[in-house]
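In this view, the complex is presented without one of its protein chains, the others remaining in place.
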Amino acid sequence: MTETRAESIDARIDSLARELSNWGRWGADDELGTLNLVTAEKRLEAARCVATGETISLALELRAGVPQAPRSPRLNPQHLMTETGTDAAARDRASGYSDDVLTMSVHAATHWDALAHVFHRGRMYNDRPCTEVTSAGANANSIVPVARRMATRGVLVDVARHHRVDALAADHEVTVAELEAALDGQRVELRAGDALLVRTGQLGRIAAAQAWSEYTESGDRLPLEPGIGADCLPWLREHDVAAVACDNWAVEHLGAGNPGRLPVHEVGIVHMGLLLGENFELDELAAACAADGRYDFLLAAAPLPVLGGVGGAVNPVAIR
Amino acid sequence: MTETRAESIDARIDSLARELSNWGRWGADDELGTLNLVTAEKRLEAARCVATGETISLALELRAGVPQAPRSPRLNPQHLMTETGTDAAARDRASGYSDDVLTMSVHAATHWDALAHVFHRGRMYNDRPCTEVTSAGANANSIVPVARRMATRGVLVDVARHHRVDALAADHEVTVAELEAALDGQRVELRAGDALLVRTGQLGRIAAAQAWSEYTESGDRLPLEPGIGADCLPWLREHDVAAVACDNWAVEHLGAGNPGRLPVHEVGIVHMGLLLGENFELDELAAACAADGRYDFLLAAAPLPVLGGVGGAVNPVAIR
Amino acid sequence: MTETRAESIDARIDSLARELSNWGRWGADDELGTLNLVTAEKRLEAARCVATGETISLALELRAGVPQAPRSPRLNPQHLMTETGTDAAARDRASGYSDDVLTMSVHAATHWDALAHVFHRGRMYNDRPCTEVTSAGANANSIVPVARRMATRGVLVDVARHHRVDALAADHEVTVAELEAALDGQRVELRAGDALLVRTGQLGRIAAAQAWSEYTESGDRLPLEPGIGADCLPWLREHDVAAVACDNWAVEHLGAGNPGRLPVHEVGIVHMGLLLGENFELDELAAACAADGRYDFLLAAAPLPVLGGVGGAVNPVAIR
Partner (left out) sequence: MTETRAESIDARIDSLARELSNWGRWGADDELGTLNLVTAEKRLEAARCVATGETISLALELRAGVPQAPRSPRLNPQHLMTETGTDAAARDRASGYSDDVLTMSVHAATHWDALAHVFHRGRMYNDRPCTEVTSAGANANSIVPVARRMATRGVLVDVARHHRVDALAADHEVTVAELEAALDGQRVELRAGDALLVRTGQLGRIAAAQAWSEYTESGDRLPLEPGIGADCLPWLREHDVAAVACDNWAVEHLGAGNPGRLPVHEVGIVHMGLLLGENFELDELAAACAADGRYDFLLAAAPLPVLGGVGGAVNPVAIR
């Protein structure tokens, strides 16, 4: 990357930040950001999307060794047993039980980013200083408010299917025009307060090839990844989308020569207060939507309420 | 406890096991148990319960030091930061982020028990040997099938309110008669496939008093706890309830002199394949139900899908 | 505590810091501090202290639930099995194995403090900024240099025995006069490069009474603790002691009304570069020394070399 490119990304982020800021929009004390757009009425609308009662889980199974690349700073799930049936068998009593412990980076698998997850120029959402996030956790903008209300109408936009491919190329930047064309082709309307699920095919492609070493950050190296570009941010703001989730590592497009800047995170999370969801498994949902042509559903996706947490592990379920 | 009492509990469990067994009911390969009763139609019915779009989370906040008693064999949630805003502030770059790690016993806070969680006479649900649960996890009856489909109609039965108390006494055994009277007073019907949420007031009482040392197992000592008695099991089977969750540590009544036997677990989980949910926070939901007289709702409660997991940490949400 | 007292402790620490500083004494790049006093000749001297070949471990056994008080910010040792003999028994193969995982706060049990463990006015040992210690660990003054060389002559000074008590009172501040009198009574000479082990009896008293809730920090509350006072620091500097370890939580005396300041840590670690060892089990060693009147020995106490670690878990062994 050239100096010029880093500078221009810097300027682009600053410009988008000014243009799209939601700081103060819901009051100086707000920690919900765009989740404010998910009202009770919105959830009623979401419940009315349920037509067959089918449920589809969008979560990666939690297992050792995936999805992080070997040199990722994040810890893949570790599942350890503290009591087992083999123990019980050796004891020869009438009854017994098993028990287990789970350790993982909160952002390791399917999760929402809390608004405390990203900083820009030393601030986080709603103009709070980043120093509010210490080793004791986030004093503000934690995942807890998300955990109490994340259920809304979900809309799948299947960009990979729009292009008639299993998965977009690793350097494909999804544009507003593609999102609009895909939604149009699916005959589904995007409305204020919706969670938009963008399917790139990336997670399915990686899983099929067991190519996890290409999927996430590894050491200091960002992966190549198809995803939405920064140019989608004004469109997301205009439509008052409440959340965006994607079947990739970082929601946003990561191209060659990226200077370590993530505009969708820096502007979306920090300035818009936009909820981002990562590592969502969208292939089964996409097949169901394609089969009956219904692309909206009730998305029940309330993460674990970790006090001070900067992310939310979740098993998002589409009820359709 | 006398020898006689241990023997009689033993015989009672064997008798109930024979009477109520669901082994083979849904085929020899089944790992879902009573979740088979949650059909697509059932979820449609559940979605139709949504009248105002209000969401109420039933999860305990995950935080250090609670809810386990100090000498519990289970690990309370531990939340550790791997990147912080204070780190970012010291670096002086345009952007930064925070990240975190969560460690906990899967059964530490609000969770479902997997069907691999309990054994009786060396077997678990559907006549599988308990040795299928090793240090590598459960080879069968794990939480994964639950994670893919746990959304159904929920019905709250507020036994504490029925008795006009904040919380039942610690040695109170909830009977079928009480459940029926409470449901009747609430004018709500229990149907096949429902998740029954039984409010005892125990969790609220303990939290208000910060009396966590009385709440869970500690060393080898079981707590005293109000909850449903073994006599409720035939009634649950007769109504084809899909799941029972409670605002206490173990769903079931634990009285003085308990010889370490848990009939609701041993018969319910092992022989009926019944899904049990523990440490559900029901006070806010109960207040909402009492306010408008509606006691049923869509319960979206899909746990994290841990491969081989014997429990499922979950943030259950009532959408009503 | 009154404002005045906090101010006077502040001034006392600043004054001692100026008086006793070793910053620059061993060069601007030094990360060893007083361990520079442990030379090869010193270790030869230590080896010559071995007279009978007896070994005594000074480590607390690592076990769940101790020694941290329930609300301590530190994690007691957690030992989890990942393979067991009960698993092996269920497999019926010719051979098998067991394996385990250990999680603990590095400072939870018997340990050395790294020079990166404490900061004073934003600096750590040898005038480095505290911001060198991030969520990624210590970039300087870590435990690694200690791990490579911690073997020297150890001298036990048994202050409890000097006072003919099993344990000093919880508010007892050990003075220079007591140290000198006790050493004199033991007929042992303190020399440059020695590790001084100060026995208060505190750990033995707590263990005997299982009074762990009084032993460590709990929430924000410091314990009461017998230990050396700040007035011992000039004497330690004068004798060029390389390390001080104690059978208590924090080496130093902690009295009622302590305003959260630890002068032995702030001056000793930060300004003198003095190695402090905590939770050393000294009762068995004391009994052996008293029995034959020999109070010096080879102390082999090299901690685990954790990259970036700010403490060193260790099993210190006295060979005498």
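Chains: A, B and C, in written order; residue numbering restarts at 1 for each.
As a convention for this text, contacts are C-beta pairs under 8 Å (C-beta built on N, C-alpha and C of every residue); 3 or more make two chains touch, one makes a residue touch a chain.
These numbers come from a predicted model, not from an experiment.
**Q** Need the list of shown chains touched by the one chain that isn't shown.
**A** A, B, C
**Q** Which of these, C:Arg74, C:Arg191 or C:His239, touches the one chain of the complex that we don't see?
**A** Within the whole complex, the residue contacting the unshown chain is C:Arg74.
**Q** Which of these, C:Val133, C:Ile228 or C:Leu282, touches the one chain of the complex that we don't see?
**A** Checking each option in C:Val133, C:Ile228 or C:Leu282, the one touching the absent chain turns out to be C:Val133.
**Q** In the whole complex, what residues of chain A lie against the chain that is missing from view?
**A** For chain A, the residues touching the absent chain are 65, 70-71, 75, 78, 81-84, 87, 90, 103, 131, 134-136.
**Q** In terms of residues, what is the contact footprint of the unshown chain on chain C?
**A** Touching the chain left out of view, chain C contributes residues 10, 13, 39-48, 50-55, 57, 59-63, 73-75, 77, 79-86, 88-89, 94-107, 116-122, 124, 129-138, 144, 147-151, 261-262, 265-266, 298, 300, 302-311, 313-315, 317, 319.
**Q** Which residue numbers on chain B touch the omitted chain?
**A** Per the touch rule, chain B residues meeting the hidden chain are 80-82, 84-87, 89-90, 101, 135.
FYI, only the chains that are shown with their structure count from here on.
**Q** Considering only mean CA positions as chain centres, point out the chain farthest from chain A.
**A** If we average the C-alpha coordinates per chain, C ends up farthest from chain A.
**Q** Centroid of chain A to centroid of chain B, CA atoms only: how many Å?
**A** 28
**Q** What whole-Å value do you get for the distance between chain B and chain C if each is reduced to the mean of its CA atoms?
**A** So the centroids are 45 Å from each other.
**Q** Indicate the residues of chain A shared as contacts by at least two other chains.
**A** Residues 80-82, 84-86, 89, 101, 135.
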